[in-house]
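The excerpt is restricted to a subset of chains, each kept in its original location.
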Amino acid sequence: MKCGIVVFPGSNCDHDCYHILKHILQLDTHWIWHKDEALNSFDFIVLPGGFSYGDYLRPGAIARFSPIMKSVIAYANQGGRVLGICNGFQILVESGLLPGVLMDNAGQRFICKDLTLRVENNDTPFTALCEPGTVLKIPINHGQGRYFTDDDTLKRLQDNGQIVFRYCDTEGNTSDEANPNGSLDHIAGVVNATKNVMGMMPHPERCADPLWPNVDGQMIFKSLIESSLAHS
Amino acid sequence: MTTLIPITPEIVAEHGLSPDEYARIQELLKRDPNLVELGIFSAMWSEHCSYKSSRPHLKTLPTEGPRVIQGPGENAGVVDIGDGLAAVFKIESHNHPSFIEPYQGAATGVGGIMRDIFTMGARPIASLNSLRFGAPEHEKTCYLLNGVVKGIADYGNCMGVPTVGGDIYFDACYNGNILVNAFCLGLAKADRIFLGSASGVGNALLYVGSKTGRDGIHGASMASAEFDDATEEKRPTVQVGDPFTEKLLLEACLEIMKKDWVVGVQDMGAAGLSSSSFEMAERAGMGMELDLDAVPRREEGMNAYELMLSESQERMLFVVAKGHEPEALDIFRKWDLDVAVIGRVTDDGIFRAKESGVEVVNLPIETVVTGALKCDRPTQKPAYLAEVGTLDLASREVPADCGGALKQLLASPTIASKQFVYEQYDHMVRLNTLVLPGSDAAVLRVPETNKALALSVDCNPRYGYLDPYRGAQIAVAEACRNVVCAGAEPIGVTNCLNFGNPENPEIMWQFQEAVRGLGDLCRFLDIPVVSGNVSLYNETKGEAIYPTPTIAVVGLMEDRSLHCTQGFKQAGQVIGLLGSTLEELGGSEYQKLFWNECRGQPPQLDSQVEFDVHRLCLDLIRQRLILSAHDCSEGGLAVALVESCITGPKALGAAIELNGDPRADALLFGESQSRIVISFAEEALHGIESRAKKAGVPFAVLGLTGGQEFQVKINRKEFINENILTLEDIWKNSLSRYGNRVA
Amino acid sequence: MLAKIHVTLKNGVLDSQGKAVHHALNDLGYSEVQDVHLGKYMEIALKGISEKEAQTRVKEMCEKLLANTVIESYRFTLEPAE
């Protein structure tokens, strides 16, 4: 299985994703430099977290015009699997591959901490190995993660099962207290209509190395691997 | 043109140079300097760059040891950690800028220390920060706290370097002078350390990073002049940081440093292009030739004076072997950085700079770098010590409600959890953080080995006020103890010495005593001081801060699986104490909070006892006999116990029985040193007892974990009985309640 | 030529930053403050194009990059450079 990690100037979770995919999950993992234009044949690609272009103007706004993004968009439009984590999610919404926007956290502060998410839909390549309703413990690390979209889009996301994760408490209940950033409808991750592009604010790569007790993040990468195997 | 302006005594004074110093310049040069040259002298001879007051004292510190690869004198210290790897670390102050502009001041402080680390060829893997603010009720404190924390967060987070710990104190002595000390640790191959040295005639000088602007011109001189009301009015230009550019600079530097044609490198910190170029040439005993027209600049019309002295951030000076310029330029351009060849290394020991073809600087390098008048500043024991040295406990009552007193202590922002702060920092990026902030020391794994490093930073300024010698010793002891509680062996110290105006003999005495204390204990514990920084003139209108010798310690653990944390793990386990409790309340947080005073003697420190406690604690962790270890510090035993109750996997109560002679408040809240709270399974008791006995360390069983109450009896009488969840709420949320209030 | 661009949140999009500033101002004692909205202001210096071209080009820049039209609206004016 072959996968790629796109490196934008300012990406900083690229190494972490690489470590998990290459050393923990033993995939044939490649770097993709943002100035490259062509994209090789990958089973999936990851847009990692960080501060591409310093998050200047709006997070993801400048990165979406990197030379590589044309190919990423084409790849996604042909059904290629793309996982955007945190800043990667922000780039995906800015580029129009995913609906909505990610705004300043309601509390106006950056937040780095462990929290819990509920899997809302397991009928995606990113969550195939989870039971619906599963509660995953995965850390967040962002200043701009408040998901927002207009009412029509929200309705569409709800109706099509495009909301993949919601913030919840440890028992799996959603509430304003369990929502760290004021996201609309407690949204922590969404997929596109064809379910091959997913963005999520929490960082699964931060809880996927068995050196730490929590490896909930592996569920997402392993789902991707499994469904890619089935796919090919 | 700047070179034609005649130098008047006013201009000399404006540059912070004394008439004596100016006379020395004239004597050394055998002529008058021009304005650009005067600016260079002023910056290089400022306290900040020349260490003229502190150097004679710093020389007394122990800086050697079998692991030391590079001691003080370079951008950062380097310690061998085996497996071909080295830990590179340093702490540095950004106090004055952070008071004027907390966000940018703190941010650029973080940027500066990270550059110090990666200039050595190391990848930064963790940061700490040590912060001192004024009294919580002071009108500026909350604003400064929020600004500083956001500045550190935004810079560090963007860099992708985890901020894994720190410490924060609040005291009125910092009302007019806050402290922002930033620490960074990097990892490098032990045989690929880069130094700031410009050797090789004809080698090229490369300017890399951001363009030069008119930032912080005379910043270095500003950092060496006492504050007064006018300083704040004038609002001097502060530097503004660009972490995105620094991230690119970091990656580009680490890429280029794989090449064998990189000769030397130094970052442009205080005094910018001047200090970096002069110091690099001086270390190699060479000369330099610069063409200022080639320096990338942000604004038109910048003159030689500004280009030489600007403190624009995110800039470095590289020396690369002649002929390799094109390859070097390619690498930096790949990372979209501004880069230019601005000069060459020469062999005559002279620094020459040209502007539009005209020579505007011609200075002998050694004279500038090492010629500052050494000040052997007079010292005098401060008069206040006689007044505050005594404490009559008999006239101060033990509180009727010790549970209430405990709650007040837990709510004090100095003691309350710093979660509000460290949650704003990315403390996990790069997947090395084994122990996250919130325990005594952060623990980071060393990738590709079985090892881990533990980090802690400490300094209680009240102890330093009452006795600077012992205050410094305790800072070392506590930082080491924190690292030991995590299961690591201290291997290196870095320090940031924050003091008032050294021209005042009483301040100079404090300084001298603190350095002596620091040196004595490091020598005793056999831990080298490998880097450091001095920040003087921390005073406003004659009010100096308390002596604050901030100490950061790096500890090494051969087997990372043997790391230990401070929280109790489950109910039904035994709680014990290593070390003994004396009747000591001088300088304590309890004393400040309840009697509103800071007087008496700080806690005693017996070096041998401290050492023995470290040995024993490490032994118990390595034998897997104990399940938690937590250092007793501010707030004393009661606070340490509550913290251990709260910071485990889930909050647990405890039933504690204390026995002994000291009065109840001293037993509960006194800050006696060399104490560690441990917990263990009952079966381990025997083993622990016998090992403690052999080590000659006092050991007592205090009680058991479990239940919902935190209960303390002293000589069988109940003094505290509080719901642990109530205590948890107070401790966990007090600082965020404080920080989130507006105005 | 100088383009002066204002980018503001569309109606109905929660302005959490504005809200925070609003609270802060009220807490500071500015009880006369009824509402606060935060936006961006940009100045772009342009060279070598006519005003008519600039009109089209700046609009394009806004649509493409400067504003996120899902939540933001923009307006701009063009002025001769000083």
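By letter and in written order, the chains are A, B and C; residue numbering begins at 1 in each of them.
Methods note: a contact is a pair of C-beta atoms (placed from the backbone, for glycine too) under 8 Å apart; a residue touches a chain by one contact, two chains touch by 3 or more.
Here the structure is a predicted model, which means the values were calculated and not measured.
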| task | Give me the full-complex composition, label by label, with copy numbers. | result | A x1, B x1, C x2
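As a convention for this text, only the chains that are shown with their structure count from here on.
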| In angstrom, rounded to a whole number, how far apart do the mean CA points of subunit A and subunit C lie? | 29
| remark: Distance between the CA centroids of subunit A and subunit B (whole Å) is 36
| CA centre of subunit B versus CA centre of subunit C: separation in Å? | 41
| request: Send over the residues of subunit A in touch with two or more other chains. | output: none
| remark: Listed in rising order, subunit B residues that touch 2 or more other chains are none
| request: Give every residue of subunit A touching subunit B within the complex, in rising order. | output: 9-10, 12-13, 15-16, 19, 50-51, 53-56, 109-113, 139, 141, 143, 203, 205-206, 209, 211-212
| note | In the complex, the residues of subunit B that touch subunit A are 150, 153-154, 157-160, 242-245, 247-248, 335-336, 422-431, 434, 445
| Residue ranges of subunit A in contact with subunit C within the complex | 57-58, 61-62, 65, 94, 100-101, 103-106, 108, 146, 148-150, 182
